[in-house]
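Note that one protein chain is taken out, while the other chains of the complex remain in position.
Moving on, here comes chain A:
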Amino acid sequence: MVFRTIAELVERCVAENKKISEVMIETEIYQSGRNREEVWKLMDDNLTIMEQAVKRGIVEEERSRSGLTGGDAVLLQRYLKEKEPLSGRILLDAVSKSVATNEVNAKMGTICATPTAGSAGIVPGTLFAVAPKLQATREQMIRYLFTSGAIGLVIANNAFISGAAGGCQAEVGSATAMAAASMVEMAGGSPQQSAEALSIAMKNLLGLVCDPVAGLVEAPCVKRNAMGAALAMTAADMALAGIKSIIPADEVIETMYQIGCSMPSSLRETALGGLAATPTGKEHERRIFGSLKD
């Protein structure tokens, strides 16, 4: 009943002629003992929280307690109003909404972890940018989250989803793969195309280290959520165009796991290496903890 790999998940979708979201809903009902209405309501509540965080983040310029982040989503929204962006409007809207969510997270606002708090921007950011374009219903938006959850469950059980465990490839990488696969389903792509989008997205974040400045979930986290959203959209479009990943999804996930296991601990959320160890990173650490500890 429970799918362990992406191949099993896709196989089940094909055999039963169901979407990934539907297989996830049925699995959750079976596993939790909750009925469909209860499961649906819980996800609906999660969606509401995501919507509130996006709405707050795109208008609020207040910075976080550390002063490291805040206000960038507003800059992007302003830019979208005043200029014609070089990339695409929907892509930049997704980026701004991912940044918005992650900025709200950094200032101790209310968010829904997807799969973690540090990577909470990508799934809702892409969702609230793409849903209007696809004229998605509330039901389709809730299904987006179930599809994301299905992909995340496989990744979490076969690799990891936290930066401390496997680097940022595990955290932002998982969220990006989840969003890419969900976008494909929402746009009418097949479960196999969702798997291709997942693979393409995750492959391009392999090796990404977790090196937060001063150990805080802010820099480079907020901007990595931005890029995760952009990358997820590109991967979804590539899969919808019919492009396949040369390496299958489960092998990409296994690769992410192997890379994470061989990553030194200085690059796994300890703030001992990477950007955290730069002169400027250290300076921020002294400034923040010097003042906060008083």
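Following the convention adopted for this analysis, a contact is a pair of C-beta atoms (placed from the backbone, for glycine too) under 8 Å apart; a residue touches a chain by one contact, two chains touch by 3 or more; residues count from 1.
By definition in this document, contacts and distances are computed from a predicted model.
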From "(Fe-S)-binding protein", "Fumarate hydratase", "Multiple sugar transport system permease protein" or "L-serine deaminase", the hidden chain's UniProt protein name: "L-serine deaminase"
Candidate in contact with the missing chain, chosen from A:G125, A:G152, A:G228 or A:G274: A:G152
Which of A:A214, A:I253 or A:L267 contacts the chain that the document leaves out: A:A214
Of A:A7, A:L42 or A:A277, the residue in touch with the unshown chain: A:L42
Touch residues of chain A, complete complex, unshown partner: 2, 4, 24, 27-28, 31-32, 39, 42-43, 45-46, 49, 64-66, 104-118, 120, 123, 145-146, 148-150, 152-153, 156-157, 160-162, 164-165, 178, 214-218, 269-271, 288-289, 292-293
